[in-house]
Structure formats: C-alpha cells, structure tokens
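The block that comes next holds chain A.
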Amino acid sequence: MKLPIHISEESREPIYHQIETQLKTLIVAGQLPPGTPLPSIRTLASELACSVITTRRAYQNLEASGYIKTFQGKGTFVKEIEENAREETKQKVVYNAFEKAVEQGRQVGCTNEDMNRIFVEVLMRNSDNNGG
Partner candidate 1 sequence: MLEQAFWLAKKEFKFQWLGFTATILFTLILGIATAFLLDISAEKVFINRDTPYNRLLLDLIFIGITPSFAAIYMSKPYLSFQTIKDDTFTKRMALLRSLPIPVKVLSASRTIVMLMTLSILSFIFYGVIYLILVTFPMRFLELMSFLEFVSFIAIWFGYALAVGGMIPYIEYGTSGKVLHLTPFISIAIFIAIIIIVYSYVESGIVEIILYFAKENGILLAIASMIIGISSTYLWNRLLTNRLAKRDYL
Partner candidate 2 sequence: MNTLLLEVEGLTKEYENYSLGPIDFKVEAGMIVGLVGANGSGKSTFFRVLMRVIQEDKGRIEFFGKDLHTNETEIKQNIGYVGELLDVYEYLTIEELASLIYYWYPSWNKDRFEYLAKRYEINKKEKYGKCSKGTKKKVEFIFSLCPDSWLLLLDEPTAGVDIVSQRKIKEDLMKYMDDGDKAIVLATHNTEELNQLCDSIYVLRHGKISDTLNKDDIYENWSRVWVSRIPETIKNHISIINTSLTPPQIVTNNIQSVEEFLKKEEITINHTQRLSLEEVLEYLIE
C-alpha cells in the first residue's frame, strides 16, 4: 500500500497541498483505480515523516472534492470520479507542471524562444522513446 508520493525538499508548497496534488494525479492517471484502499492517515504520516494533522487535512480536502471516501472502521478508498472532472483535473495537473517548469526556466535566465525550443525537443524525444 506504499504510495509513490514524495515531499519535495525544495518546494515551499505546504505538505498537505503536495500530498493532495500528488494523490489527485495518481487517481486521475488511473494509477489508483476506484476502490483502491489508501493508507491510514497515521501510516501515511509515518511514511512521509509529517504529522497526522497534515495527512488528515489532505484526506479531508480530497474527500470534500470527491476523490476519496472514508468509511468508519474500514478505511479510506479511492472514489469513482466523473469523466469531465477527470479531464478537468488532468488539464490542471499538466498546467501546473508546465507552470513550474517555466518558472525554473526564468530563474536560470531562459528566454521564451529557448523554452519553446526545449519544450519541442523534449516532446519529440519523449514520443520517440515511447514509440508514439
């Protein structure tokens, strides 16, 4: 039940938010299909070396936005999400990732052209590798 969630050493984003985003990504990408049991808040906190206050908050937010459901005494499970919500989240996840990349590009002094070129290059190489 170990989840591929990682808390960044550098990011200034609150931990609960990082957990939320990464879990959302896993759910939307289908890596955690509906009905998958999630670790308890205590177990997740232990794995991520954070407090249960944080994991509880992340779970509560995810539950409020309909991604997961907690059953008293049974645990927390991934919920069936609607297609349009899934699509929306997908977009958002990708959008956020690009935003971060652009930010880092600016920090090292890339121009728009540089970034555009890099983007196309990465895209090409990636589709070559995946054969698609």
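Note that contacts are C-beta pairs under 8 Å (C-beta built on N, C-alpha and C of every residue); 3 or more make two chains touch, one makes a residue touch a chain; residues count from 1.
Selection rule, in plain terms: all candidates are chains of the complex that A comes from, given by their letters.
Given the structure is predicted, the values throughout are model-derived calculations rather than measurements.
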item: Among 1 or 2, touch partner of chain A in the complex; value: 2
item: For the chain A and candidate 2 complex, residues of the former touching the latter; value: 7, 9-10, 12, 14-16, 40, 42-43, 45-47, 49-54
